[in-house]
Structure formats: C-alpha cells, structure tokens
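The excerpt is restricted to a subset of chains, each kept in its original location.
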C-alpha cells in the first residue's frame, strides 16, 4: 500500500469518528439548544408562579431553549381557566414557544374538559409518563420548581 | 493496496461505527423500556400516595417501565410497617415488579431495622447515592412526586 492510500484510509477513519461524535451530539447536544421538562404537580400558586418565572429567566439567558411544562395531579390548576392565578404568564410563554401540556388521567379524575384549559395548552395521556419520556427519549433535563 | 483490502478496511470501520452507535443506544434506550427513579424524601402521606398513583399510571400507560422508588430521610416512612399509610399500594406495586429500596443511613439514624420494613422492600447503603447512580450509571429518568 502506498503511504498516500494509508493516509487516506486513516483520514476516512477519523472522519467516521467525527461523524459518530456528531451523532452522539444529537442526543446529548453539547452545542445544541438546551431542553428541559418542567414538572408541575403542586397546587401552591406561589410555587407555580416561581416556576413560570424560572422559565422566563431561562429564555432570557438561553432564548432557544426548548421548554415543556407538564401539569398533572395537584398541579393541573396552573393551566385551568377557572383556577389558575397565572393565565397571562402562561399565555405569554406559549406565545414565546413554550409548550404546556395537561395530563388526561388527571383531567378525567377531576372532570376537567379540554375547553376548561387555557388556550394553547395541549394534553398528554399521562403526565408522569411524559415527564419520564422527555428525559429518556428526548434527552431533556428535569426541573422541579 | 488492493481495492478489496481497502473495501474490507472501510467495512471494518463502518462495522466499528455501528457497534458504537449500538453501544450508545443501550445507555440511552430510544427503543427500549422507560426507566425511572422515583425520589421519596418527604413525610407527607398525601404526597407519598400521589407518588404511588403516578407509578400506577406510568405502568398502565407503559407497562414495561422499570421503576425504582428510593425512600430516604423523612420519606422512609412510606416503607415502614409501623408508619406507612400505603402498605397495600406498595405491596401491590412490588407484585407488579416495581422495586422499592430504603436508605441504610436513614435506617441507622432512625433505628429502623430491616424487619420493620414492608415485605419485599430492599435496602441500599445510601438513598441519595442510589438516586444519583440510577440516573448516571443506568440511564434512569428522575421523578419527584
């Protein structure tokens, strides 16, 4: 083998290596945007409000962060029209691209209908599974206000 | 170098790459079962009960999820025969394959013996380390009820 061909193969190997590092980076994005699932399961309005403020601060510091706020159990009131103290803040964050989802298990148990939720709030079959799945399948960090 | 040998080397490189992607997938199981460590360190019976209900809902939605509930500090009462309000729910979840472990540091400090725990509850040297290790070494998501 000529030295040139050997060098080429080595370079190809290095390129493959770089591609693999790149592939890993997609799952654990060293250079990509931050991603975080915010877990809201408490009824206290102050804690819920602090959580929204945390999200606002995250977006100030790192505007391309992907944020999903999962509301379930005693925390579902944050996205209920009739019970939330934070309708404006939630709606402002939705406009900024933050995703809010409510748990259908909780909704069924508390007789909350889709139309009882703030505009723009989505639903998921299970809030608890969503919190787990975002971390495990989509590489989101966890944050509990 | 012959073209055949070159092709072999390139194929070997690609195989290596595939093996590495496979290895990564084992840590971050995109297609595997969900895994979650549930962190119980609060004494409130209502919060503990909500946590058990979350686990039940996770198993309804994603039955093959691997769940480990770590009880330590003020949360150890959940798995103490004499103090838990949730013996039946814990035992039912253990039968479904959920792992419950109590922290030996906490047990020593509170003079709780192994036989004071509900049947089927294991122990770990440090509940806090277990919560960290499941995430870092075994790729579990974190969930705090």
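Every chain is named by a letter (A and B) in the order it is written, and numbering of its residues begins at 1.
Keep in mind that, in the parts below, contacts are C-beta pairs under 8 Å (C-beta built on N, C-alpha and C of every residue); 3 or more make two chains touch, one makes a residue touch a chain.
Please read these numbers as outputs of a predicted model, since none were measured by experiment.
Every protein chain here shares one sequence; 2 sit in place, and the complete assembly counts 3 copies in total.
In the analysis below, only the chains that are shown with their structure count from here on.
In terms of their C-alpha centroids, the spacing between subunit A and subunit B amounts to 21 Å.
The touching residues of subunit B, when paired with subunit A in their complex, are 1, 5-6, 9-10, 13-14, 16-17, 20-21, 24, 28-30, 34-36, 50, 53-55, 57-58, 60-62, 65, 139-145.
Across the interface of their complex, subunit B is touched by residues 1-2, 5-6, 9, 12-13, 16, 19-20, 23-24, 27-28, 39, 41, 72-74, 105, 125-126, 128-129, 131-133, 135-137, 139, 142, 144 of subunit A.
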